[in-house]
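Left out: one protein chain. Kept in place: all the others.
First chain written, first letter: the chains are A, B and C, and each begins at residue 1.
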Amino acid sequence: MNDNHFIRGSIPMTKSEVRAVSLSKLELKRDSILYDVGAGTGSVAIEAALYAEKGHVYAVEQKEEGCRLARQNQEKFGVENLTVLEGIAPQALEGLPAPDRVFIGGSGGKLADILNLAWKKNPLARVVINVIALETLAAVGEVLKSRRWEAEIVSVQVARAKKMGGYHLMQGQNPVYIITIDPAENGGEG
Amino acid sequence: MNDNHFIRGSIPMTKSEVRAVSLSKLELKRDSILYDVGAGTGSVAIEAALYAEKGHVYAVEQKEEGCRLARQNQEKFGVENLTVLEGIAPQALEGLPAPDRVFIGGSGGKLADILNLAWKKNPLARVVINVIALETLAAVGEVLKSRRWEAEIVSVQVARAKKMGGYHLMQGQNPVYIITIDPAENGGEG
Amino acid sequence: MNDNHFIRGSIPMTKSEVRAVSLSKLELKRDSILYDVGAGTGSVAIEAALYAEKGHVYAVEQKEEGCRLARQNQEKFGVENLTVLEGIAPQALEGLPAPDRVFIGGSGGKLADILNLAWKKNPLARVVINVIALETLAAVGEVLKSRRWEAEIVSVQVARAKKMGGYHLMQGQNPVYIITIDPAENGGEG
Partner (left out) sequence: MNDNHFIRGSIPMTKSEVRAVSLSKLELKRDSILYDVGAGTGSVAIEAALYAEKGHVYAVEQKEEGCRLARQNQEKFGVENLTVLEGIAPQALEGLPAPDRVFIGGSGGKLADILNLAWKKNPLARVVINVIALETLAAVGEVLKSRRWEAEIVSVQVARAKKMGGYHLMQGQNPVYIITIDPAENGGEG
């Protein structure tokens, strides 16, 4: 979905190309229960909720502005199977139903704790993580190493043409690592 | 959808990340009529047909092996709203119903002719083109210039981790330009 | 050389990584005569002049601010074998000695004319072009096609870590095509 369809504030938003790849990696089902951690303006949550029409999306965001924008976007798209929660993960996730899918757009330095909670609720939950910080990349590596698991790791670097004075100049966007961890492919039990 | 789900031969296949972005740019509707030109193994056509369940996908591919693989994949996924046509575009498209969406994964040097035919059938057809050759990039530029149209032009460069001797090495894939042309955003009339 | 070594204004500067690759592609000799067209702040010209200590660099820049910065940088580095010319190429190049190397960082839409002039003066001049606009990429293609020449074409996309709140975030820079045309490798006569 085009980024322009979403109401945006000063909160950084997952760009449409990275969102498309991330949603594709999630392999959502129509009845999936998805946690969207670090939901920002809710763009991933809303596209996911539109697809998982018989499921539910729980979007956790710690910034008030993010939550407000996510709720505005929810209203704009008329999405009912989405709950926006202001709070910090993993605490904010504790009382929620078990997920079969988890998307982590921001982890606030609590990546391992968030994953542990998600896999305690459902050892087979499929997880997709967007990583822009080298420290988070290392943290993902630690999690995988400690479980002796493999993940699919891709990096995506997008550039976008901008018209200036009759010329189309390619403008680089920030590269993002998109990491997919499926416990089932690692012999199960998250 | 994961590339491994598809039956593949020696035909190059649109990689899953580029396919996800391209399908996102197409903004398919449930009842879309899509032309998939240069369909290869049919990976884009099948994902599109699964989504556009009330529509139809016409996949044109000039290589016999591509058509055979596309039909095998069609059978594997049980997709009925897909017609695989062995032939060369734009000729192979002539007798088909008008499309509202066109995906061009390969144009065999006939890009302008293919676009002219598609927009003659439906002046508002939304077009997404995957470009890997600099010559095709220039050809798209010529089409846009002659119509005084704007397009969205992004390039996507993906790298994928490969495990070798305990290390994850990032392996670069080929960069792809993904170009979206929507006549409606250019004042109509393709 | 680190970008911070140069005096910079509001003029865009070739980034150090792209400059390093471009200078490497030029294969300067100690006595090279180099034209630097669209010299901006003079960063390429100065690094080239420091290397080609027995040669001379002619830096042409149409913006007054660029020329001023280039001259300030020339003074800062104590480079004597550099002439900064305010003017527009190819006209500003006409009276100059024949070059054996040409670097084009900006062509103001006159790429073919600049190349024609350079190769009229020296049919064997080795040329390196930095391209950020798709239109310029197409123009290079036209030049090569009309002469039936081949060039080395690489694209370079750099990202740079930026520290924010204890995290290193990778920030994408704009991708640049670096094109090298050597008449000698094409059977001569530029």
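Observations on the structure shown:
We adopt the following convention: a contact is a pair of C-beta atoms (placed from the backbone, for glycine too) under 8 Å apart; a residue touches a chain by one contact, two chains touch by 3 or more.
Please read all numbers here as calculations on a predicted model, not as lab measurements.
One chain is not displayed; in the complete assembly it touches the shown chains A, B, C.
For the chain left out of this panel, the touching residue among A:66, A:90, A:105 or A:175 is A:175. Touch with the chain that is not drawn comes from one residue among C:17, C:113 or C:135, which is C:17.
Within the full complex, the residue among A:57, A:79 or A:153 touching the omitted chain is A:153. Mapped onto chain A, the footprint of the missing chain covers residues 134-135, 137-138, 141, 153, 155, 157, 175.
Although one chain is not displayed, its contacts with chain B can still be listed: residues 132-136, 157-159, 161, 166-175. Listed for chain C, the residues touching the missing chain in the whole complex are 1-2, 16-17, 19-21, 23-24, 27, 150, 152-161, 163, 168, 170, 178.
Here is the rule we go by: only the chains that are shown with their structure count from here on.
Chain centres here are Cα means. That of chain A falls 42 Å from that of chain C.
Look at where the CA atoms of chain A average out and do the same for chain B: the two points lie 26 Å apart. Along chain C, residues 134-135, 157, 175 each make contact with two or more other chains.
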